[in-house]
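A short write-up of the structure that comes next.
Left out: one protein chain. Kept in place: all the others.
Entry: chain A
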């Protein structure tokens, strides 16, 4: 396991323990709804389902088709804000 990976795991662990992960999730959820990201992806999901047919499509199909688009469509401002929050959290709880 690379050092980078270890670091990420440790940060994640701390975030979960302090309940910050849940709060960040909520913040992200709210932001993504606000900027219309959720609606965009919902429409894309519907397109995929229509294409593959409702009886044949699996969750895997959706995940494969929608993930790259979802990642690309997240606005930079949202990414920036969450990064700031995580940084602030680490500064506060830096025991590493």
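The working rule: a contact is a pair of C-beta atoms (placed from the backbone, for glycine too) under 8 Å apart; a residue touches a chain by one contact, two chains touch by 3 or more; residues count from 1.
The definition used in the following text is that contacts and distances are computed from a predicted model.
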item	value
Chain not displayed: protein name in its UniProt record ("Ubiquitin carboxyl-terminal hydrolase", "Related to OST3-oligosaccharyltransferase gamma subunit", "LSM complex subunit LSM4" or "Serine/threonine-protein phosphatase with EF-hands")	"Ubiquitin carboxyl-terminal hydrolase"
Residue numbers in chain A that touch the chain omitted from display	1, 9, 12-13, 16-19, 22, 26, 54, 57-60
